[in-house]
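The full complex has more chains than appear here; those shown keep their coordinates.
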């Protein structure tokens, strides 16, 4: 039987991503007692106790956070308005497992407004905003999550969402695949009533494709990770800003005149390179794919092998999704003061393990910043111990989270309402038209005015006036 | 029965694209007599007369043009070298119908080096470089093409390529679909021996998809127009430069501080916008597709409807592929001196016909530049009468043509050597790996050094070390 363990362990334990969310800095739990939430008996003001969170008394503070997030998630608010007449999720019983943040709360309350019932757990043991969880519990949601869960707590919470007498989910919203895995492992029969899975993460999507390939996927699944809108925002546009932010917050480095090598010229690399070039850095690129390599050339970057420039660069950034891109041999040859960081997929791109040897001294100089010191006194500045810089040392803008959450909501609606047989037991991309709809819901933020096709033009182009406007492969 | 006539007419007659090729300016035909090539009896120095061109005496001049082009088409030259050992096109009988230029000559001589026999006609009645045709004839090619063919000549030349006792083509290389159409119409039995069609143009590809949809496509066809490399170069990178070049050569306009509206934010629009922004113009964008619209916003352009800015802009550029984007109503409201031009697909984007009314005066102020004058004295500067600015008023770099020609050669090799059954009677995109190979052949031009995956990395990524490196939908 297959096992998700190796996968989820790294996933659950290594991504304290949203801890540094906007606003997160402003509240403290220091006055909280040390009792485990599992040992507490709490009820909300209406007497409901079907939840397990840190402290229901923090609900007011959490509510304010949710209200602020609502202001920056106009697309979900627009969905709520349109739902006043119809309830496209009426009858839906959604079990969810995601980061529990103010933005997630806006999503959950939107799903409820659309007609769904929800039960929710956290997909990461560190990332829950306790105040938000409290506000959700106070609002009647069955939430099982707190910041600082043990691994045992983690699975217990998930189980509490699923395993309830008289309540059986018919939709899954997952981020990382752990919830899906749990149901596969413990309650496989539950899939008989489940209409579909919506999965958000690279890891989880990868798992689903493996299940599908192995013929073991027993419901339709929607891969929302690869929708155009989400991809561009999570990668190109978001990284264009977060590379600068992450480097500044950790090192205060001046970008002007710095020599930088960026490993990988996919969407993430493209974003990093564009930003650094704009700030006056001299940027070199390494690539394995000749098409991306040619794009780097045309965009004005010298395409090199790492060993050609490793002695001269001031900053090394990995964006490959690959492993062991920056190995000890390269680290040995870097110059004094060189900054090394990772913007790619996982923490394998820099071979950090190779730096844990006796002759090298580690000095923690700031949060997320280590100096690794060679016997001759050379110092390498390693950020976030090789984990993702943008998740560890900067923040994800609410606007990006809004796109993700809207995509998730639409994917749930699509799967829940699809006529019998439209979706088989396979993994699907969000239909182009839905992707376009997510984009259109975010245009008012920019006061952007879309042009409409005339009937004559639509006919000429062979398009429906309401889209989709591009083939599925268009990026 | 279907008819290609309406399509090909506009195609054949309206695209004098490569007339302005580099070098084209330097030779003149003025000393040539007026006799039609069809009435001449010419032989090359080896006594061969199986061709029909303007003047065999121009062969030396044409040869020099070909040699210069060879220097800038290193990928084809590399293919020739690799072909010294094997002849992947041995036995291939290729009939071609493309622009006859020095770059095409390099392609044809490469195909021959790879083992093919070739017969060739022009896909456009204006675009043949007579000297190059002469050099090809002198070199033993059966070429049927000259600059300034009549429509009757055009079809006669195509027929002479195909209709030869004892020679039957087994591969088609087409640019616009006219050759394919002719064989469909006149010699449908010929398809029995044809292994495949390689088609280069938007128009021709569109036709092939229609045939396929109608179940009438009887051989496999390769759509090389939509390969990633070609698309990016023909559109994004090439237009980024040619928009500036086309505007400067025609109007000498200063870009700094100018207000410009670009209609359409696909690859062409993205290229135009990036270039103009970089030169200090203030750029507005119109779009119908919300995804492209959101990209425009994130790239720093105000997304507007045309009527919001039409009174204030200095330049209007269409890049939509649509029709009647700039209609008379908008032209009436533009300010004095406004420049209007088209970078999109065809000459329908600006409603030029609506300007042919008695109250408006046309004044030709330069080649490709008209002032259209309103009764109150207002002048609109219309470029290339609404035809494609970059083809009419600037040049296509040899580097871009090199990518196209290499793609065509590889597509021929792929189709010709594919095992029985790999390709059905359908339209295919070039396999990703071939696309990557085209790119890799062009990297040395930039002294660009590709990184190779280690075995361990390839395994980790689940990739073959030699590619393909990305899914097919990656752009």
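Letters A and B mark the chains as written, and numbering starts fresh at 1 in each.
Keep in mind that, in the parts below, a contact is a pair of C-beta atoms (placed from the backbone, for glycine too) under 8 Å apart; a residue touches a chain by one contact, two chains touch by 3 or more.
It should be emphasised that the depicted structure is a prediction, and the values quoted were computed from it without experimental measurement.
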Complete complex - number of sequence copies, 2 represented: 4
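What we mean here is this: only the chains that are shown with their structure count from here on.
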Superposition rotation for chain A onto chain B, Cα-based, multiple of 5°: 180
Distance between the centres, which are taken as Cα means, of chain B and chain A, whole angstrom: 41
Chain B to chain A touching residues, read off their complex: 228-229, 232-233, 237, 286-298, 302-306, 308, 321-325, 348, 435-437, 439-440, 442-443, 446, 448-454, 456-457, 460-461, 467, 469-470, 472-475
